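What follows is chain A.
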Amino acid sequence: MELVLSLGIGILTASGVWLILRPRTYQVIIGLSLLSYAVNLFIFGVGGLKKNAPPLLTDGADITSFADPVPQSLVLTAIVIGFATTALFLVVMLASRGLTGTDHVDGKEKAK
Partner candidate 1 sequence: MTVLPYPLLWFCLTVMWLLLNGLTLGHTLLGAIVSLFACWSMASLRPVKPHIHRWYLLPKLFGIFLYDILRSNISLVRIILSKTGERRSGFVTVMLELRDPSALSMLAVIVTATPGSAWIEYESRSGKLLLHVLDLVDEESWQDLIKNRYEKLLMEIFE
Partner candidate 2 sequence: MSGVILYWSILSAQFILVLTMALVLYRVFRGPRAQDRVLGLDTLYVTAMLILLTFGIETGRDVYFEAALIIGLLGFVSTAALAKFIMRGEVIE
């Protein structure tokens, strides 16, 4: 499971990095989204992977049997902040497109 998840994180990262190196703002926003998936999964993974052990307390359960709740709460915060920043990036990208007329990340097409 660890191997699969880390591979998945790697592929998400690679795709994301590839995209944020592209010249179009839309590529960048998709890239950033992919990267935030990767990072969220990464944070989630550092607590160790446990199947069917959600940190929902039941009476008399051994606390070591639960998945680590801290990375989960960190991921929740990260998801919210990621959502907010994606929205912001979208709007800035639109504003830039509106003002410059292009969707190039530098606000102008590269001279040939």
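Picked so that all candidates are chains of the complex that A comes from, given by their letters.
Methods note: a residue touches a chain if its C-beta (ideal position, glycine included) is under 8 Å from a C-beta of that chain, and two chains touch if they have at least 3 such contacts; residues count from 1.
It should be emphasised that the depicted structure is a prediction, and the values quoted were computed from it without experimental measurement.
**Student:** Spot the contact partner of chain A in this complex among 1 or 2.
**Tutor:** Candidate 2 is the one in contact with chain A.
**Student:** Note which residues of chain A are touching candidate 2 in the complex, please.
**Tutor:** 52, 54, 56
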